[in-house]
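For this view, one protein chain was removed and the others were kept in their places.
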Amino acid sequence: MWFYIDPTSHVPVYKQICEKIKGMVISGKLEIGDFVPSVRKLSKDLGVNVNTVARAYRELVNEGVLQPIKGEGYVVKGIGEDFVDKKLRDLKEVLFELKAMRVNETEILEIVREVFKDDIRG
Amino acid sequence: MILEVEKLSKIYKSGKGVKEITFKLKEGEILSILGPNGAGKTTILKCIVGLRKADSGIVNLDGDFSYLPEEKRLYRWAKVSQMIEITKSYVDIDDEKALKILNDLRISPSEKVANLSHGQATSLYLALTLSQKADLYILDEPTWGLDPLSRSYILERVKEIPFEGKAVLYTSHITEEVEKTSDGVIIIRDGKMVESGYIDDIKEKYVAVRTKKSEKIEGYLYKETSDEKIYIIEKDKAPRDFEPANFSMIVESLMRGVRS
Partner (left out) sequence: MKKEFLDMRVRFFLTLIVMLSLFFLVMALKDWGIEILKKNQVELSKFAGKDLLEKLKDWNFYIYSQWYGKNLGQFIPIIGIIFAFPLFSREIENGTIEYLLTRRKRSRVFSDKVTVSLSLLIISIVILSLLPLIYTTFSSIRFNARYVPVLTLHAVIGSFVWYSVALLFSVIFNDQVKPLLSSFAILAITTVVGIIKPLRFFNTYSYIMSAKGMTLEDIAYSIISIVFIYLSYEIFKREEF
């Protein structure tokens, strides 16, 4: 099993698939030139509808992460141009969630500082 | 397109019924009709399979169907094995599949229908319906009355159907089940469609907004506590900071239908 998706999450399934695959590309589990599973195989493995996987792959093609090769399948092309913007939007969403959970701004800025700590010094 | 339903309407003398139901179903898709009891889900299915006649609207079914009714009644004098035999004389049944489902759900072929519990009778009916060779499987509350193990077993069997290129249309009032099984959904309230589409799209379409009690906002009320209200609103109509909304929250709000 490549990864699990949560059908009851508020994140649409096709989006979860996109995120997971992009995550694997970033972490190096998937390298540029690797093939991702066929639509049919992934849908069977994840227990989701073929259309959902197809839609996820379409999105990834649009974002420049995957490239379809006729007769062969989908191959990893790169990280994708809009990926950074997308990640920032996701971060904003998470921040709203934390805000709703009454998490303090200072707490969050602490984390930001921690993450960028090395960069500021170096 | 396996099934096209356009503006299907049927009103009973009591005043209840369904109005202008419209949806499409492709091969390889699972579509659920979600709604509270009495909302009209069964009426829609009965009009599609020919048990009832719609007042107006079009139903285009391109292929054979296999139907599981809401009232799962079979011939009480028959043995389970006889029911398979009888059904086989009417439609094309995959014997092995039927017997496997019965075996997995622990129903003996020699048992009489009259001696089956409600859940077992439902399981038998499901075995007969799912083993029938058809293009579209139309199931009315397929998991109602089943124990949790049988329920997840049946949902797994339902999820396998798209891989054979067939489609499923089923009704339910359990949102979580629908979320785990279906691609698309039609949400019915008082006989009218309040939302329809792929579950993924609906998750993206709606968001949750919290407001103070006094504040005026346009949306579907989800919950009201002592100091705040939570509304479900379409994302592009949302006023300001919103949060993502769970599918159950969205469905509950739409089904409750309390608009502000």
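As written, the chains take the letters A and B, and residue 1 is the first residue of each chain.
Here is the rule we use: a residue touches a chain if its C-beta (ideal position, glycine included) is under 8 Å from a C-beta of that chain, and two chains touch if they have at least 3 such contacts.
Every value quoted in this text rests on a predicted model; they were computed, and no experiment measured them.
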Next item on the list: Give me the visible chains that the unshown chain touches, in label order.
Entry: B
Item checked: Contacting the left-out chain in the complete assembly, out of B:L3, B:V18, B:I44 or B:L74 -> B:L74
Next item on the list: Pick out which of B:T87, B:S150, B:S196 or B:S253 touches the chain that's been left out of the picture.
Entry: B:T87
Notebook entry, point to check: On chain B, what residues meet the omitted chain?
Noted result: 46, 49-53, 65, 67, 69, 71, 73-78, 86-87, 89-91
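Note that in this section only the chains that are shown with their structure count from here on.
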Notebook entry, point to check: Within the complex, which stretch of chain B touches chain A?
Noted result: 26, 28-30, 159, 162-163, 176, 179-180, 183, 198-201, 203-204, 210, 241-248
Next item on the list: In the complex, go through chain A and note every residue touching chain B.
Entry: 7-15, 40, 43-44, 47, 49-52, 55, 93, 96-97, 99-100
